[in-house]
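Apart from one protein chain that is not included, each protein chain of the complex appears where it belongs.
Moving on to chain A:
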C-alpha cells in the first residue's frame, strides 16, 4: 500500500541535527520504504541521513513523504509527529 502526505516542518533546526537523526531512525525502525522531498522536487531515500540532510529543509518548509509497505500509515504518523514537534520537546527515545 502506498500512502502520501505533506507536512510542514516545525522544529527550528528544520531537518538537521537531532530532528534529522530521529527522522532517519524512525524510517529504519519500520518496514515500509519511505521517500521524501520538497513537494515540487525529486524524492530521495528517507533512510539516508546524507540524502535527508542534503534536502536543506528548514523550519516552515513543506516536505512530501511517500511510504510503501505494510506499516506505511504507521511510519508516516511517526514521521509527522517528529516533523511537527518543536525540538526541545522531541523525545528521541520514543521513536
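Following the convention adopted for this analysis, contacts are C-beta pairs under 8 Å (C-beta built on N, C-alpha and C of every residue); 3 or more make two chains touch, one makes a residue touch a chain; residues count from 1.
Methods note: contacts and distances are computed from a predicted model.
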Protein name as given in UniProt for the chain not displayed, "Pyruvate ferredoxin/flavodoxin oxidoreductase", "Phosphoenolpyruvate-protein phosphotransferase", "(2Fe-2S)-binding protein" or "Hydrogenase maturation factor": "Phosphoenolpyruvate-protein phosphotransferase"
Residues of chain A (touch criterion as defined above) contacting the omitted chain: 11-13, 16-19, 21, 24-25, 28, 45, 47-51, 53-54, 56, 86-88
